[in-house]
Structures are given as structure tokens and as C-alpha cells.
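First the structure, which I've put down as C-alpha cells, then a few questions once you've had a look.
What you see is the complex with one protein chain gone and the rest in place.
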């Protein structure tokens, strides 16, 4: 994840809930109220690039003035759904860069169980992606819904598998024709 | 053809960093396209304006302290300063990334032999390469960048005369291939002697000799 990496920048624009423990005058624009103050105890959805650094940087002594919570995309409800059947969930609707988001969140929160659930999810969905990529009948029926629900990382996996399979078919087809 | 005129919502942001995000989304789209979409001058200007506004805000916040600001004494002001600073850094990152993606695309086009400046001229016939909407696909700086990069590449290629650095990367399958001549082009000198290019004639020639001619449209490969 480098400075110029577009996926990294877009990942950081995904939001998570932040609670301001203090009143900050004039920062109402963060809530959509330009010119207003933020009252203590307000909870706003802020993008990762802002929220993370605020929670680290805004302090009074050792106590944090901005605290972070788990975003909806990685809530317990979602984790339970993934434990049940990871293949039916529309990850893209939860977060376009779902796995990148989870990587960032896991840097901020300690969630060992989440790591296991996500690892299992990733593997099961990857196997499904491999199947879809190699069946040249294309995206028909249920396939369409599943493929539409892939997050960005999974889309790149699909493209990798699909393009190579196609290239292989072309090569052996061409070789056959000559 | 997408119009490069922005709607009013592109210019007004309800939140810091939103416009920067729009730029990055344009960049993401550009990465998957074969051509270069129009330069988003208005959004770029709006983002830089936002950075200047944020800087003015920082100055305003720090003014009463006359250089002796203590963050622990005023945590709320410190928080506001931090937000301003983070937003400025974010906007900078978005601007840099957007421009970098576009220059990468320009370099790619240069390597594949596409002359984007020539294409723009043909589109509208004027010397200044302005599109039909009064906006161009490239910013003036990008045009200059492309020109200089092209010169750099040409100078580099010139150092190796028997290898075409921008040639095809496909491994050769056959030593000799059948080709048909599409245009009259007179005589071509090869290592074996002279080939006469008369329209519609068919030749059995060495692939390495005629690769360039095929790419330029003089010959058509038959096998």
C-alpha cells in the first residue's frame, strides 16, 4: 500500500464511526453543518484517513479525545452472516474495498476471531471465483449476482484467473489451427 | 463522449476531501481505459482552492496566539488545526496521485507509439488542440511532458540500431511468414536483398524484416 496507490487512497476514504469526547468549535463541516460547533459526545462517520490520525493525534495528556468504533461493514451481524455462508454475501455493497478496509481496521483493533472469519471467507470465495473464471459459459444465472458482489480485491483475482484462462485457450487454439 | 464540463455539484463540497476523492475516482477509471480521458481542470482548481482555504483557516486559528500556541492548553483548537492539516495532506495526496496516473498513461502511450498530440490536432484542426467544448484532453503541462518524454525515448532508442525497443514483445512463432502488400511502397532493402512492394502482391518473407511494415500498415499478415 503505497502513497500513490489508487486502491490504497480509495480504501482510506471508507468511513468509520468516530466519537468526539470534547467540544470543537467551527468543525461543524465534518457533520455537514458548516460553521457550527461539534458538541462533546457527538458520533460522526469520518473517513479512515481523518479518523485514524485524529484518534492518535488529538489527546489531552494520555487520554484520547477522539475514539473509534467498528464500521458497519465489519459488524458482528456481518461476521455472523459470513460464518454461515460467505458466498452469498454482497461484499461490494458493504464496502467496495472490503478486504483492504478490514486490513486497516485490524491494524487499529485487536480482533482475533475476525481474522479467522475473514480468512475462511476469503478462501471459500476465492474457490468460487476460480470456478466462475474457468467455466467459459460466462456469467449466467446465479453467477451474475455473485460476481457483482465481489469487492475490489476479488475482482482483481477474477480478472487474473479469467484473462489467463482465456489466453491459454487462445494459445492452444491457435497452436491447433496451424 | 463524456462532456468535460463539470456540474455545479463538482465544485461545491459538503465535506473536506470529497473533491479530492472525485479526482481519485477519475484516476481509477483512467487506469482501465485504453485512452486518456479529458483533464479535470475544474476539479483540480477546486481542490487547490480548498487547500488554500484550509491554510487560511489555520492562520486564523493561530493568530491570537502570536506564535506561542500550546496544544495541551487548547485541545479543541489543536483538534481543529489537526483536521485542517490532515485535510490539506489528503488533498495533496489526491492531486499527486491523479497527475501521476495520467502521466503513467502518457508514458505508456508513448511507448506504444501513439502520438497523442497529433491525434488531438486532427480532432479539431486548430493548433491549440482545443476540443469541441473548449477543453482539451491534456493540460498544457501534460502536452509538454509528452513532448519531452517522446524526445527522451527517441534519444534512448537511437542508441541501439538493430533492436527496436518499442517493437512487439510477442515471441516470434515462425521464421518466415506470408504477407500481402496493401499499398505501393516501392523497393525495400533487407539483409537478403530488395523486396518490391507492389499492391496486392503476396510475399514469403522473414518476420523480423517486415514487422515494422506490418505495424505501419503496408503489409498484411496472412498466416
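Letters A and B mark the chains in the order given here, with residues in each chain numbered from 1 onward.
We adopt the following convention: a residue touches a chain if its C-beta (ideal position, glycine included) is under 8 Å from a C-beta of that chain, and two chains touch if they have at least 3 such contacts.
The criterion applied here is as follows: contacts and distances are computed from a predicted model.
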From "dolichyl-diphosphooligosaccharide--protein glycotransferase", "ATP-dependent DNA helicase II subunit 2", "DNA replication complex GINS protein PSF2" or "Kinetochore protein mis15", the hidden chain's UniProt protein name: "DNA replication complex GINS protein PSF2"
Contact partner of the left-out chain, one of B:68, B:155 or B:175: B:175
Missing-partner contacts on chain A, residue numbers: 99-100, 102-103, 106-107, 110, 112, 115, 118-119, 122-123, 126-127, 130-131, 133-134, 153, 156-157, 160-161, 163-165, 167-168, 170-172, 175-176, 178
Footprint left on chain B by the chain that the document does not show: 104, 107-108, 111, 160, 162-165, 167, 169-173, 175-176, 191, 206-208
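The rule is short, and it goes like this: only the chains that are shown with their structure count from here on.
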Separation of mean Cα positions, chain B and chain A [Å, integer]: 28
Of all residues in chain A, those that touch chain B in their complex: 3-7, 9-10, 13, 20, 22-27, 29-30, 32, 47, 49-50, 53-54, 57-61, 65-66, 178
Touch list for chain B against partner chain A, complex: 14-17, 21, 24-25, 27-28, 31, 72, 75-76, 78-80, 82-83, 86-87, 90, 93-94, 96-97, 100-101, 173, 223
